[in-house]
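Missing here is one protein chain; the remaining ones are kept as they sit in the complex.
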Amino acid sequence: MINSFFNPVKELFRGLYITAKNSLKDNVTLLYPEKKKNMNKFFRGKIQYIKENCIKCKLCQRVCPSKNTIQIDKYYSINYAQCIFCGNCVEYCPRQALILTPNYELASENKNDLIFKEELI
Amino acid sequence: MYLFQEILLKYNFSDWFIFIAGLVFYFILITIFIIITVLILVLFERKYLAMFTRRIGPNRTGIRGCLQTIADSFKLLFKENIKPANAEQFLYFISPLIVFIPVILLWLIIPFTSESANYQSQISSFLFLAVLSIPVFGVLTAGCSSMSKYSILGGIRSCIQIISSEIPVSLVLVSVVIFTGTLDLNNIINFQSGIFLNWNIFPNILGFVIFFICSLIMMNRTPFDFPESESELVAGYHCEYSGMKFAMLFLAEYALTFVICTYMTALFMGGYNSPVGFYLADLFNLNNGFDYILKNIEQLFWISIKTFLLIMLIMWIRASYPRFRFDKTLELCWYILIPLAVFNLCVEIFIKYLRGIL
Amino acid sequence: MIKIREVDLFENLKRKFDIRIENCPRMFLDKGNELNSVQKDMKCIVKREYSAFDEHLTDDTELKCDTELNHIKPDIYLLRVKKEDIRQILRYLKNSEEYFFERLDCMVCCDRKKDLEIMYLLQSDKYNVKCGIRVEIDKKENQIATVSDIFSNANLEEREIYDLFGIKFINHPDLKRIFMPEDFVGHPLRKDFIIQRLN
Partner (left out) sequence: MEKILTDRMRINIGPQHPSTHGVMRMIVDLDGETVENVETVIGYLHRGMEKMAETSTYIQYLPIVDRIDYLSGFFCSYAYVNGIELLMDIEISEKSKYIRTITMELNRMASHLLWLGCFMMDLGASSPFFYTFIEREKILDIFENLTGNRMMYNYYTFGGVKRDIDKENLYAIKKFSDEFVFALKDLEELINYNPIFISRTKNLGILEKECAYAYSITGVNLRASGIKKDLRKDKPYLIYENIEFNVPISENKDVQARYILRIKELKESNKIVQQCIDWLLTNLNNKNIITDVKPLTLKPEGIAISEVESSRGLMQCIIYADGTLNPYRIKWRTPSFYNVQIINEISKGYLLSDLIAIFGSLDIIMPEVDR
C-alpha cells in the first residue's frame, strides 16, 4: 500500500526532472528574419522560366495538376498564386526551360504581383 | 502612507481629509505596485516556460522582449469592447470589477515590511481568507452573464472548485495559528524571525504541502486550470470578454497568484525576516533616519525573493503536468486533503504541547 | 495440412441465389456501345500467393484465369448479384461460418453511363480473402435496400453515395447529405455533372 502512494509521487518528481533536464539543452528555434534556413538544391521553391530553352511544346501546361497555372499563348505566364510547387513541370520539360529556385518567400500585397508574364515573340 | 500624511499636516488641512487622502494615496500606490509586478510576472512566465521547452520566448519588443507585456496591455486597452448581444448588460459590466477590486484589497492586508502601512488588524490572516472568496462571485457572474455555454460551464466549475479548496486551506491556517498563537500576520512573521530553521515550514511540512496544492486549485493554475481549460471550454469564463475587461480579468488572475504566494511565504517561510537572522542594513548603523528606509527595502527584497521562488515552482509545475479531471479534483479535495488537514491539526497541537513542556 | 472438402467457393451460395460469378471483364466499360461481356480474362488485382483458403480450389472451377497466369490466384472474387436479394446475400456471407466475411471494407459506387454500379468490398479475416459484390442500379428508379443494420459502418458510406451519386437507400436511418450543403443541386460524381470552372 505504501508503494502505491510513494510511486505516483516519485513519478511526479520524475516529470519535473525531465522538464528541468530539457531546459538545459540549447534552443531549437530559429530567429527567422535574421537567420534564414539554408535550403538544399533540390528544394522546390519558386519556378523560374528561361526563355531561350523553351520550345513552346505546352507540355508543362498539360502536366500541371492545378489546371491553369501556366498559360501559353502570346505570353508565357505562370500564376504563382495557384502553383502548388509540385515540380511536375520542371521534371517533364524536355528542354529544361523551367528551373526550381530555393526561394520560398512569395508573400505580396496584391494578387497580380504573383502573376509572372513574359513576352513570347 | 504615514510619510504622506505628515507632509499634509504641514499644510493644516482638516484631519478627516488627511485620513482619506492617506488611504487614497496608499490605494493608488498599491495598484501601481500590482501593475508593475503583474507585468513582470506575465513576461517572466512566458520566458520561463519557453526555457523549459527549448524556445526563446518573446524577444521582439524591447531589448530582449522586455516591453512585451506593456505592448500587450496597450493592445488590450485600445481593443474594441465587443459585448455579446444577449448578455445582461449590468452583470456583464460589473463582474470584472468584482474580480479585480478584492485582489487589490488582498494586497492591503499583506505586511510587506515590518513598518509597512498595511491594514493592521488583529485577525489579518483570517481576513485574507474572507476577502479571497469574493472574486469567486465575480467569476461566476462573468461566466453566467455572458450567456455562452462555454463560459457558463467555466463559471460553475471554478466556483465549485474554489469552495472545495477553501476548507483544507482554512484547516491548515488554523493549525498554523495554533502553533504561532496569534491571528495577526505581523506577529506570525515575528514569531518566525531569526535563523531560517525556526520557520513555520519545518514543523508544519504536511500543512505546507496541503496549502500548496489548495492554492494551486484556488489560483486556477495547471494541473487544476478548469475554468479556462483551453482544450475543452475554449476560454472558460473570460471567453466573451475583450479589450479592457479582459485585461482586468487577466491582471486579476496574475495578481491573485502573486498575493497567494506572498501569503504562503508569510505563513510558512517567515515573511520578511532574512534567512540568516540579521539584516544587512544593521551593519551600516547610520543613525540618521536613513537606515530605517534601508531596512524596509531589504525586508521587501526578502519577501519578494521567497515569493518568486514559490512562483517559479508553480510555473515549473505548469510546464510538466497534464490537467486533472474535474471530478477527480473534487475527490482529491474532499477525500484526501480534508482528512489530511485534520490529521495535521492534531500533529500541530501535539508539537505545541511538546514545545510547551521542553 | 488440413484437407478441406473439394467444393467450389460459392457453391451453396449459388444454390440459394442466382448469382453470376465473373472475373471483371477487361472491357466492361462500354465506349457508347452495349456492355461487352467477358472478352479477355482479367488479371484480377491484388496478386498474392496461395493462402490456406485457396487449397480446395481446383483449376477447372468457374473462376477461370489466364492460363499463363494460373500460378497467381486472384485474391478477390467478384460476384454479380441482383439488386433485390443483396441483403440476404450479405447477411448470409456475414453470419455463415463457412465464409465469415464479417468486415465490409467499403462500398464503391461508379457511374457507368448506362447504369450505376455499387461494389460491396467484403473481407474475411479467417480466410484472408476478399470478395466484391457488384450490384447494378439503373438510373431511372435509383433505389436499393440499405445494409446499415447488417454492417453499421455502411451508415455514413450510404449517405456519402446518396450525396455524390443520388442513390436513395430504402429505410436508411437518416439519409442526409454529408459533404454538400443541404440546398446543393445535383450529384457531383455523376458523369453528367457539369463542372463550373470559375477563374
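Just so it is clear, A, B and C label the chains in written order, and each chain counts residues from 1 on its own.
The rule we apply is simple: a contact is a pair of C-beta atoms (placed from the backbone, for glycine too) under 8 Å apart; a residue touches a chain by one contact, two chains touch by 3 or more.
Small disclaimer: the values here were computed from a predicted structure and weren't measured.
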Worksheet item: Among the chains present, which touch the one that was left out?
Response: A, B, C
Worksheet item: Looking at the whole complex, which of B:F52, B:F93 or B:F196 touches the chain that is not displayed?
Response: B:F52
Fill in: Touching residue (missing chain; options B:A87, B:L153, B:L267 or B:I311)
B:L153
Fill in: Residues belonging to subunit C that touch the chain removed from view
24, 26-27, 29, 42-48, 76, 102-106, 108-111, 119, 121, 125, 128, 130, 132, 151-153, 155-156, 164, 177-180, 188-189, 195
Discussion item. Just checking the interface: what residues of subunit A touch the absent partner chain?
Written reply: 7-8, 11-12, 14-15, 18-19, 21-22, 28, 39-40, 42-44, 59, 62-65, 67, 84-88, 91-92, 100
Discussion item. Counting contacts across the full complex, list the positions on subunit B that touch the omitted chain.
Written reply: 49, 52-55, 149-150, 153, 222-223, 225, 229-232, 234, 318-328
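Just so we're on the same page, only the chains that are shown with their structure count from here on.
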Response to the item:
Between subunit A and subunit B, the Cα-mean centres are separated in Å by 48
Fill in: Whole-Å gap separating subunit B and subunit C, where each centre is the average of the chain's CA atoms
68
Item to complete: For subunit C, jot down the residues that touch at least 2 other chains.
Response: none
Worksheet, complete the sentence: Note: in the complex, subunit B contacts subunit A through residues 51-56, 59, 316-317, 319-321
Response to the item:
Residue positions on subunit A within touch of subunit B in the complex are 12, 15-16, 18-20, 22-23, 25-29, 31
